[in-house]
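A protein chain is absent from this complex, but the other protein chains hold their places.
Naming follows writing order (A and B), and every chain is counted from residue 1.
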Amino acid sequence: MKKYFVVSFDNEYDLVDATQDFRDNGFNILDAFTPYAVHGLDKAMGLKPSRLGKICFGFALIGLTIGLYGQYWISAVNWPINIGGKPWNSMPGFLPIAFETTVLFAGLGTVFTLLWRTGVLPGRQPISFAPDVTDDRFVVVLTEELSSFKSKKAEAISMSHHAVEWHEKLESE
Amino acid sequence: MANHVESIREPLVHGNKNLKTITNDVLGIMDKKPTRLWWIGFLLALSALTLGIVAVSYQIMTGIGTWGLNKTVGWAFDITNFVFWVGIGHAGTLISAILFLFRQKWRTSINRSAEAMTIFAVMCAGMFPIIHMGRPWMAYWMFPYPNTRGPLWINFRSPLAWDVFAISTYLIISAVFWYIGMIPDLATVRDRAKTRVKKAIFGFLSFGWSGSFKTWHRYETVYGLLAGLAAPLVVSVHTIVSFDFATSAIPGWHTTTFPPYFVAGAVFSGFAMVLTLLLIARKTLRLEDYITVKHIENMTKVIILTGGIVTLSYATEFFMAWYSGNGYEQFVFLNRAMGPFAWAYWIMVGCNLITPQFFWFKKIRTNMLMVFILTIFINIGMWFERFVIIVTSLHRDFLPSSWAMYKPSYVEIATLIGSFGLFFTLFMLFIRYMPIISIGEVKSVLQFKGRSGGKK
Partner (left out) sequence: MMVLGVLAFFLGLYLDPTRTWSNVLLSGYFLTGIGFCGIMMVAIHYVSNAGWDVAIRRVPEAMYSVLPIGFGVMALLYFGMHDIYEWSHADVVAEDPILSGKSAWLNPTGFMFRMAIYFVFWIWVGGKIITKSQAMDLGENPAQTSSPTGLSAFWLYIGGIMFVFSSFDWIMSLEPHWYSTIFGLYNFSGMFTSGLAFIMIVLILLRRNGLFKETVKIDHLYELARYLFGFTTFWVYIWFSQHMLIWYANIPEETVYYIKRHVGVFGSLTVVNILLNWFVPFSILLFRKTKRNEKSLLIVASLVLVGRWVDLYMMIFPSNFETPVFGIIEIIIFVGSLSAMVWVFIKAFNRKNPIPQNDPYLSESLHLHT
């Protein structure tokens, strides 16, 4: 059975310092819960940079290809029509729409990937370890096998970083 | 982001706020019963909207012969309104995306409402070309899809087809950007909700947001990426709107500076509208601590800058019309300044060139009433700018025998009023039922006393 150790702080600086301390002392950090994106917490938690940038780039390329080739195929291959004497392959005139499709694909693709990867979707219920994390509490959650958890040490670290509150929780609860 | 902030910098939020008070101040608006002022505004907007609905229904049933257009002036009032509203929308994306990329932290108090304004303005804008089609129920013909008519594809060489893509992409991306930005705040609303109904509604709307930092971490990346996408997007939208005119060979329309000039003009008018709305909102909703005088000042400075670009464009266009040695080009500009629409031209010059110059003075920048009045002048001036560009270039072109005049019909004016009604109705509903300030972002720029020394 797993055990969770939930520590709350009232400001971001204590949270970042404490998280760093927990990690240096070999604790396993499940996640942190904060009212806003705390700067520097990703380093303290040891999170890798997100790969969503690459996803975005990939979607942008898809959008660009569809935009360019789609217009070319429609205007020059499938049904060429002479309009105002413009060439069938009017590339300068295709670029505006190609740009729009690039942005549209990249934007929507990235956002949907984000929602899918993080599980933030309509109808989901939030996981909650402590109250007020969307208001003014900064919470870090440690997890470990029940038998191997060093509670004393965790409490000491919490105390030294001015934690406002901490409690333990079992997986089954 | 630079994490060291010099202590001589003025704080972005006044009144010694802490995290809790920010939540309560902003969301408190949603808990209280609407004030009388809100009801007055809402009902005014709603009646304007009703007028608009009547006018639009009438012209759709009767046909667009109800407008004041004629053979020579085939584009006038509705395209003016279209360009005007698209322009208004630009400020929102500029604040949320471009200022984000330039790391201007003061944007956090105003980006939410400015983005909402963008979406509403683009909705108003989109209405006009759709009505102008005459058969709006066929509007889906604008999109390319295999069909039983050939397949008869759309003409991708037409700037009007570019508009379709630009405006719809803009609407979609802005709405997504706005909503994604709002999810954490919606979760805050959910967590403080007292009634079950409210909890359920906001629980659904907030997509189960738990404040998990692993989510935040990815979320921040996506926010940056979206800002990076939205910044060129907003430029492209008004660029493409300007292409509607500049790709033609009509004197006064065909000029290469149109794309950047339209973008600057759009930001100029958009900021004026944001200021108009925010000045009302901060006063009636008591948000003076969040939307401070400093915010207003910064926005007036953006107005000076974009107003300067607009001035430069007027000067360049006028100069180049003379320099070109092209008689038609020269005539169009003389006709603008001295012809039958000279009154509109001088309103435009007065409002757009002279008004922003007042903002050079700190006394005026910090006087909220003056700022309010001046921004209204800019709004009027920018509407007339589009009117001047569109109508004066058309009504007297190459062939004097086909010169004509243009006068808007009552139906057209009612439609314009209706679009304002739609805009303000949506805005009033928004400030009442949604978190109008980005709580999360404001919290993140709140400087803790004594902890601003760069310590992580």
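By our rule, a residue touches a chain if its C-beta (ideal position, glycine included) is under 8 Å from a C-beta of that chain, and two chains touch if they have at least 3 such contacts.
The structure displayed is predicted, hence computed values, not measured ones.
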Contact partner of the left-out chain, one of B:Thr257, B:Thr284 or B:Asn367: B:Thr257
Which residue of B:Leu312, B:Met338 or B:Ala404 touches the chain not shown here: B:Leu312
Option from B:Thr21, B:Asn155 or B:Thr247 whose C-beta touches the chain left out: B:Thr247
Where the unshown chain meets chain A, residue by residue: 53, 57, 85, 92-93, 95
Interface residues of chain B (partner: the chain not displayed): 1-6, 8-9, 101, 103, 232, 235, 239, 243, 246-249, 254-260, 301, 304, 308, 312-313, 315-317, 319-320, 323-326, 360, 454
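Keep in mind that, in the parts below, only the chains that are shown with their structure count from here on.
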Intercentroid distance (Cα basis), chain B paired with chain A, Å: 29
Partner chain B, residues of chain A touching it in the complex: 11, 13, 16-17, 31-42, 45, 47, 49-50, 52-53, 56, 70-71, 74-75, 78-79, 81, 83-84, 86, 90, 93-94, 96-97, 99-101, 103-104, 106-108, 110-111, 114-115, 117-128, 131-136
Residues of chain B that touch chain A when the two form their complex: 1, 3, 18-20, 23, 144, 150-153, 155-159, 161-162, 165-166, 169, 172-173, 176-177, 180, 183-184, 187-188, 190-192, 203-204, 206-222, 225-226, 229-230, 232-233, 236, 239-240, 243, 439-441, 443-444, 448, 451, 455-456
